[in-house]
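The following block contains the structure, expressed as structure tokens.
Just one protein chain is left out here, and the rest sit where they should.
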Amino acid sequence: MRSPSLRALSISTVAAFCVALSLVFFYAPIEAEEGFLQKIFYLHVPLAIVSLSGFVIGGLLAIAHLRTRDQRWDLRSYVAIHMSLIFGAAVLLTGSIWARASWGHWWVWNEPTLVSFLIIFLLYATYQPLRFAIEDPERQARYASVFAITAGAFVPLNFMAVRLSASYVHPRVLGSSSNLPGPMMLTFLVSLGAMALLFATLCSYELAAKRTRILLKARSRILGFQ
Amino acid sequence: MIFSAGSSPTSLAATLPNSNSGYVAAAYIVFLAIVLIYVAIMAVRLGRVERKVREMNAREREKERESV
Partner (left out) sequence: MRVVGALLRKELLVELRTLESVPGMALFAVTTFVVFHFALNQNTVSGQEAAGILWVTLLFAAMLGINRLFVADADQGGFDGFLLAPVDRSALLFAKALSLLAYLFVLELVAVPAFALLLLGPPLGQALPSLLAPLALGDLGVAAIGTLIAAMTVRTRARDLLGPMLTLPLLVPVVIGCARASAPLLQATSGDGGVGPGSLPLRWLGTLALYDLVFGLIAYAVFDFLLED
């Protein structure tokens, strides 16, 4: 029933990644200052953008849940946040590798994106412990939604605050995504699209798996065994 | 940092001897590893679910046979 759309999503994700990777390594020109290392930009920044959007979307889905009291919104919110957390881990890892290559340290404090991410990661890492600390499923979903909304509003504020606090002595290592020349912008956008597709696909798989497990549990209860 | 095209679009071969290519590869490999680990976990879960479904169907058939 849902397999056609899942299949379509998966195929388009793989295709998008093939196109994106070809563009990154064969089309995009070598950047003057950083050289070949700059290629990480096409991986790290789309991951960051998708992850942050995922957290904010999780907050929006949580608002829908609190308004409609439909548990399906809570499920979507949970999956979005969980997936964004995994993508967030990837952001931190790739960012750390980039920092190491650029600066010689595995961590740098003067890169606002990376630092904001660490804070947000630490915050959302408490999402699952919070959920598992509440036994009643209805209350769990409700409290989780409150958290998702608060944390979702926190994401942009945190970004602003950390950016303000970054030292201006060192230029930003990882660079901004503005003032990109044409071919680089195209490559970046395609990579961003591929990453967004990957996020959507993995979320769909996760949702399908969870729904199946819920159905299974309901059926086995009806049939009389655990 | 100002982005600029340092050289014309070059092929991969001309840049490989670069010492930084190790780090680029590491970053992409880490990303790939995370995705593959996730897929593997999903596959394991799927196997578990399929086994449960088979068990349930088997027991349901048994129950039907008993009640007949």
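All chains are identified by letter, namely A and B, in their written order; residue positions are counted from 1 within each chain.
Keep in mind that, in the parts below, contacts are C-beta pairs under 8 Å (C-beta built on N, C-alpha and C of every residue); 3 or more make two chains touch, one makes a residue touch a chain.
None of these values were measured; they are calculated from a predicted model.
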Shown chains touched by the chain that is not drawn here: A
Contact partner of the left-out chain, one of A:38, A:158 or A:201: A:158
Touching residues (missing chain, whole complex) on chain A: 66, 119-120, 122-123, 126, 129-130, 133-134, 139, 142-143, 145-147, 149-151, 153-154, 157-158, 160-162, 164-165
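Quick note on the criterion: only the chains that are shown with their structure count from here on.
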Cα-centroid distance, chain A relative to chain B, in whole angstrom: 16
Footprint of chain B on chain A - complex, ascending: 25-37, 39-40, 43-44, 47, 86, 89-90, 93-94, 97-98, 100-101, 171-173, 175-176, 179-181, 183-184, 198, 202, 205-206, 209, 212-213, 216, 219-220, 223, 225
For the chain B and chain A complex, residues of the former touching the latter: 1-12, 15, 18, 20-21, 23-24, 26-28, 30-31, 34-35, 38, 42, 45-46, 49, 52-53, 56, 59-60, 63
